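Take this structure, written in C-alpha cells, and hold onto it; I'll ask about it next.
Yeah, one chain of the complex is gone here, protein chain that is, but the others are all in their spots.
Entry: chain A
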Amino acid sequence: MRGGGGGREEFGLSVRRVPRSHLQRAFFQAWLNEKFAPELLESKPEIIECVVEQLDHMEANLKRAKRGDLKVSIHRMEIERIRYVLSSYLRCRLVKIEKFFPHVLEKEKSRAEGEPSILSPEEFAFAKEYMANTEIYLKNVALKHMPPNLQKVSLLKSVPRPNLDSFVFLRVLERQENILVEPETDEQREYTIDLEEGSQHLIRYKTIAPLVASGAVQLI
C-alpha cells in the first residue's frame, strides 16, 4: 500500500512486536514517574532496550532514505525527541543514585529474591564504583588523619535519605479503594480515601508509593 501507510512501512515503524503506541506510552509514563518521584523507582530494562532498538532502527532507515524528502525531517525530529526523553530519564536516575548512594545500595543488598530490582546491572556497577571512589577520597584526605576512634564514618547515616513525605501530584489510572492515609498532625486520625479513575490529587508520596510501582497512578 503506497501513500501514508506505505510511507510508515518504509520506515519500519509498524514492524514491531510491541505496538509502538504501547511502548511510547509506557516509556513516557516511566519518564514522568521517575522525574517526580522523590526516590529511585524500579528499573525498566525492557522498555529502555526497546526504545534503544527503535532509535537504532529509525536511524538506519533514515540513512537509507532519499535526500530532501520531507519525511526525513519529521522522522529526524522524532528521533531527537525520543533521544532527549531517554537521556533525561537516565540522567534523572543517575542523579538520584548519586544523591542517595548508600541507601540505594543498601536497599539493593537487602532485596528479597522475587522482588524487582531498582538498579540495572550497569547502574549497580556505577553506584558501587561511586561509593568506593567517595569512600577512598574521604579516607585519604580526612579520615586517616583523624584520631583513631573517629576514622570510620557510616555513610548510611551521614548521607540524607530521600524524603518520602514530600507531596506529589498524581492522576489516577485505575480506580483504587480504601487507600489508608496516615495523619499528619496529632489531632487528625487516619482515614481512608477512594481514588476515582481520571481524578487528580496532591498527596504524600509515601501513601501512594506502591501504586506508582504497580502503574495504577501516574505522577504529573
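Basically, contacts are C-beta pairs under 8 Å (C-beta built on N, C-alpha and C of every residue); 3 or more make two chains touch, one makes a residue touch a chain; residues count from 1.
What we mean here is this: contacts and distances are computed from a predicted model.
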Worksheet item: For the chain that is missing from this picture, which UniProt protein name fits: "Origin recognition complex subunit 3", "RING-Gid-type domain-containing protein", "AP complex subunit sigma" or "DNA replication complex GINS protein PSF1"?
Response: "DNA replication complex GINS protein PSF1"
Item to complete: Decide which residue listed in A:R20, A:R83, A:H103 or A:K206 touches the omitted chain of the complex.
Response: A:R83
Response to the item:
Among A:A26, A:L41 or A:L55, contact with the omitted chain is made only by A:L55
Worksheet item: Which listed residue, A:A112, A:V141 or A:L202, touches the chain dropped from view?
Response: A:V141
Discussion item. Counting contacts across the full complex, list the positions on chain A that touch the omitted chain.
Written reply: 48, 52-53, 55-56, 67-68, 73, 76-77, 80-81, 83-84, 86-88, 90-91, 94, 98, 122-123, 125-126, 129-130, 133-134, 137-138, 140-142, 146-147, 149-150, 153, 158
